[in-house]
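Left out: one protein chain. Kept in place: all the others.
Let's turn to chain A:
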């Protein structure tokens, strides 16, 4: 839901533009409205977030546990010691490999894996999970960075809006279309960047989930071959 809230903030900003008339001669009120829009932690909403830097409705969870996706045996050696297993793990973990090709790749590996088939398939699983967890970790850090960026941007828009309102006080007419934004181009750009980013939040938040789904689907195919 938080993504939706961020979008709502963007919508509020847009409606602010249409309320310029109301703001005539009342710059303090305009400033107050802008403050209000950005005062709520721009990316928060719903229940209080456990983690200020986490903007997604999905809970921020640690690495995918082996036990959550695997009912097979435990690995007896390092996965990267088995070169073929490691090569397959890399291929499977890569998002460039379509999931529907995974079955054939795993099947081919299982056929030539020899007597240690189960042990080696377990190594493929270990490698795939390690690599996907690594990528997921990077994605999660990027999302946290993104959230911090949005927060900083929200603070800047708030500050600029206050300045704009101060400067406007007792001066000329700001009811002309986009007068406020024309007078303060930074504010316009920052708002636009904020809006755009807020709109992509849902998509951004889906990426760790997609990796979790991929890890689960691959583990399932590997298990079927045991």
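Keep this in mind: contacts are C-beta pairs under 8 Å (C-beta built on N, C-alpha and C of every residue); 3 or more make two chains touch, one makes a residue touch a chain; residues count from 1.
One rule holds for everything that comes next: contacts and distances are computed from a predicted model.
Trainee: Leaving aside the chains you can see, what is the UniProt protein name of the one that's missing? Options: "Cytochrome c oxidase subunit 3", "PQQ-dependent catabolism-associated beta-propeller protein", "ATP-binding cassette domain-containing protein" or "Anaerobic sulfite reductase subunit A".
Mentor: For the chain missing from the view, the UniProt record says "PQQ-dependent catabolism-associated beta-propeller protein".
Trainee: From the list A:104, A:155 or A:209, pick the residue that touches the absent chain.
Mentor: Only one of A:104, A:155 or A:209 touches the chain omitted from view, namely A:209.
Trainee: So which of A:61, A:104 or A:167 would be touching the chain we can't see?
Mentor: Of the listed residues, the one touching the omitted chain is A:61.
Trainee: May I ask which residue of A:87, A:105, A:139 or A:217 touches the chain that does not appear here?
Mentor: A:217
Trainee: Of the residues in chain A, which ones touch the absent chain?
Mentor: 47, 59, 61-62, 65-71, 209, 212-213, 216-217, 220
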